[in-house]
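All protein chains but one are shown at their positions in the complex.
Then we have chain A:
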Amino acid sequence: MLSKKIHYLFKNYFEIAAFSMGLLLLVLMDPEAANGPSLCLFDQLGIKFCPGDGLGHAIAFIFEGEFYKSFNSNALGGPAIVILVGRIGYLLHQKLIANKTIKI
């Protein structure tokens, strides 16, 4: 019963949960603070260039209201928030209002 419920929640709300959790963590993050261990897989593999470099900092700077620093960190920080919030909103609309959840 419980595993069915978890399965249902996972199927329907995993993407919403993943993206909103990511944004929430970036709201709480202090962009000026020094990095902990890098989470970037490119970094771990020893590749220096990454197109997403500084994206997390860019998003965190926007939540602090420092748009110039955000743009310097990664130009796509602002658009990323808009697109992600749009996607989360679309999914929530689908699940809750259009009622398109996946039945077990």
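What we mean here is this: contacts are C-beta pairs under 8 Å (C-beta built on N, C-alpha and C of every residue); 3 or more make two chains touch, one makes a residue touch a chain; residues count from 1.
Everything that follows uses one rule, which is that contacts and distances are computed from a predicted model.
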- line: From "Acyl-CoA dehydrogenase family protein", "Extracellular solute-binding protein family 1", "AzlC family ABC transporter permease" or "TM2 domain-containing protein", the UniProt protein name for the chain not displayed is "TM2 domain-containing protein"
- prompt: Which chain A residues touch the hidden chain?
  reply: 11-12, 14-15, 18-19, 22, 39-42, 50-52, 55-56, 74, 76, 79-80, 83-84, 86-87, 94, 100, 102-103
